[in-house]
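Missing here: one protein chain of the complex. Every other protein chain is in place.
For clarity, chains are labelled A and B in written order, and residue numbers in each chain start from 1.
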Amino acid sequence: MNWLSIVAIRLLWFIPTLFGLLAIVFVLSRVVPVDPAHLAAGEQASFEQVQRIRARFGFDKPLPAQFVNYLRDVASGELGMSLYTQRPIVDDLASRLPATLELILTALLLAALFGIPLGVLCGLHRHSWLDHILRVITVSGLAVASFWLAMQLQLLFSMKLGWLPLAGRIEGFPPDMITGFLLLDALISGEGDLFASALRHLALPALTLALPAAASVVRFMRNGVIGAIQSPSVAYQTAMGFPRWLIVWKYVLRLALSTTVTQLGLIFGFLLAGTVVVETVFDWPGLGGYAVRSILQSDYNAVMGFTLCAGALVLVINLFVDLLQLAIDPRGSV
Amino acid sequence: MRELLGRFARDRAALLGLCIIGPLVLAAVFAQVLAPYPNDVVDFHLERRLLPPSADALLGTDRMGSDILSRLLFGARTTLMLAGVTVGLALLIGVPIGLVAGYYDNRMSEALMRIAEIFLAVPQIVLAIAIAQTLGPSIKNAILALTLTYWPFWARLVYAETRSMRNEIFIESAVALGASSWRVVVLHILPAIASPIIVRTSIGMGATILTAATLGFLGLGPPPTAPEWGRMISESREHLPEAWWYALAPGVAIFLTVLGFNLVGDGLRDILDPRSRRGP
Partner (left out) sequence: MAAILDVGEFSLSFRTAKGTARVLDRINLAVRPGEIVGLVGESGCGKTTMIRAILGTLPERVAQIEGGHILVDGVDMLGGKGAQSMRGRDVTFVPQDPFASFNPLFRIGTQIRDLMRWRAPGPNGSRSGRSPQIVEAAVSAMLDAVQLPPAILAKYPHELSGGQRQRVLIAMALLPQPRIIIADEPTTALDVILQAQILSLLRRLAVERGVSVLFATHDLAAAWEICDRVTVMYAGQIVEVGRREVFFNKPHHPYTRMLLASLPEPGRNPRVIPGGVPNPLHPPEGCRFNPRCPNVSAACTEIRPKLSAAGSDHLVACHHPGASDVRIAHA
C-alpha cells in the first residue's frame, strides 16, 4: 500500500467517523435532565428570557431538526457560540489548539529524547543494574496519577522552591501571534524574556505529561532491541564483522524504532488524554481544559465543537503515524 | 498449569505486585475493622481539621477533621469495586461483540467495529467525563460512564485476535469436522485468545483505577462525601502547601494500587503471552 492510497482512504473515512462522533455527543447533550435553555439563561432568568434563548439557540425545534441544523452549520464552518465564553466556538478552539499542540509536542520530544537512548541501553544490557533501576522507574511512571504528580511537582518546584511558576502559559503579554506556539513566536520576534517565561511555564506541564509517555517509550524500545538483537540479521552482521556500534545504532535501532512507532498512536492517545488533566491543574489555556470546563458547565455546543476538533486531531495523528510507519518499515505491514 | 504458577512465583516483580494487591483487597474488605475511626467516613470533627500526621491520626486529618487513614481504607473499597465492576462489565460486553464481529467478518462486523472506533477516537477520559456529567455524580453513574467508554477497547482487541485465529489450521479443521459456529467460537477460539485478554485485564484494572480517580478529582463519580481517593486529592488542593500530607496519602495509595496491578499484569504477560511485546 503506498502512502497516497493510505491518505486517500483515511480522508474518506474521516467524514463518517466524525459524523458518528457528533451523533453520539449530540445525543448525550440532549439526553440531559436539565433544559439547556434554562441553563444558558441562568437561575434568575424570567420565562421570556428563557424562551428567547431557546429560540435563539434553536432548542425549541425537534431533535433531528436540531441535529441537521447543527451539521449544516458545521459544514459551513460555523460551530456556534460558547455559552460560557460568549465567543464563537471556532475562535475558542483556534486559540486553544496551538497551546495543546505545543504541550503535546514538547512532551513527546522529551519522551523520545530520553526514552529512546535509555530504552536501547536497557535492551543491550539486560538484567544490569541500569536495566533494573529503569524498569522500576518506568513501571512507576505508568502507575502515577497525572493530576497528583502535577500537584506534587507544583508543591515542590513552585510553592516550596519557587523555581518555576505555578500555572499559566506565560507572564505578561504574549509575543505576536505567528504560529501560536509561544516558544517559536518569542524566538521569531526576538523576545528573549518572553521566551524564557514561556519556557519556564512549559516545564512542569510538559514534564508531567512526558513521564508516562517516556516510560512507554523506554519499554517499547527495550523490548524492540531485545527482539532485534536475537534476530538472524544481527547474527549475520556479527559474523561478517560489522562493527558493534554500527549494528546497534543503525540496524538494531531502526528495527526497535519500527516496533515503537506502531505504538505511537497509542502514546499520542495517552498524551491527549493527559492534557485534559494537566491543563486543568496548571491552568493551561488549551483544548483539554476547555473540554473539561465546557462539560462541567453543560456548554453543549462547546462540547460538540471540542469533540469534533479532538476527533479530527486523533484521525490526523493516526494518519501521520501510519505514514511514519511506512517510512520506517517499507514492508507496509497494514 | 503448575509450571506456569511456578514461573509466576519466580518473577519477583509479579510477586511484589501480588504483595501489594493482596493486602489492598484485605484492607478493602476489612476496612470496617482495620480503620481506627470507621465512622469518619460520614462523621466530621471540625475542631480537628487539617492536623498533620500524629499518633492519633497516622496520616493526618482532612478539611472536615476526618481521619485520612480511615477514609483511605474505605476508599480502597470504593476504588476496587468501581474498577472491578467496570472491567468485568466491559469484558462482558466487549468480548462477545469482538468474537462475533471477528468470526463472521461481514457487514455487521464492519458496522460494529466502526462504532467501536468512533468511541475510541476521543480519549476515554473525555467521553467518560461527558457521560458522568450528564448523568450526575454517583458511583453507579461512574461505573456506567467508564464501562461505556471501555468496552470498545476489548471489542477491538478481541476482534483482531479472533480474525487472525480464524485462519489457523485447527479452526479450519474444527469447522470441516462439522462443529457449529457457536462451538468453534466458544470452545476453540476463546481459549486460544484468552492469554492476551487475561494479561490486559490486570493492566486494565490499573488504567481504570486511574481514570476513575481522575473522574473523582474533577468532582464527578461518587458523591462529595464518599471517600474516593481522587476526590480527596482534589479537596486537598486549596490547602496546599501547608497540609502537605493531605494529598500525599491518597496519591500514594493510587500509585501503589495501580503499580500492583501493572506488575501482576507484566508478570502474566511474561508467562502467558511473551511474544506480544505490545503495549497495554
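Keep this in mind: a contact is a pair of C-beta atoms (placed from the backbone, for glycine too) under 8 Å apart; a residue touches a chain by one contact, two chains touch by 3 or more.
Bear in mind that the values here come from a model prediction, so they are computed numbers and not experimental data.
J.: Just to confirm, in the complete assembly, which displayed chains does the hidden chain contact?
T.: Visible chains that the missing one touches: A.
J.: Against the chain that's been left off, what residues of subunit A make contact? List them.
T.: 231-233, 235-243, 246, 250-251, 254-255, 258, 328-331
In the analysis below, only the chains that are shown with their structure count from here on.
J.: Could you tell me the distance, in whole angstrom, between the mean C-alpha positions of subunit A and subunit B?
T.: 22
J.: Please name which positions on subunit B make contact with subunit A in the complex.
T.: Those residues of subunit B that touch subunit A are 13, 114-115, 117-119, 121-126, 129-131, 133-134, 136, 206, 210, 213-214, 217-219, 230, 233, 236-237, 240-241, 244, 247-248, 250-251, 254-256, 258-259, 262-263, 266, 277-280.
J.: Using the touch definition up top, name the residues of subunit A that touch subunit B in the complex.
T.: 16-17, 20-21, 24-25, 28-29, 31-33, 135, 139-140, 142-148, 151-152, 154-155, 159-160, 216, 219-220, 223-224, 227, 259, 262-263, 266-267, 269, 272-273, 276-277, 280, 291-292, 295-296, 298, 303, 306-307, 310-311, 314-315
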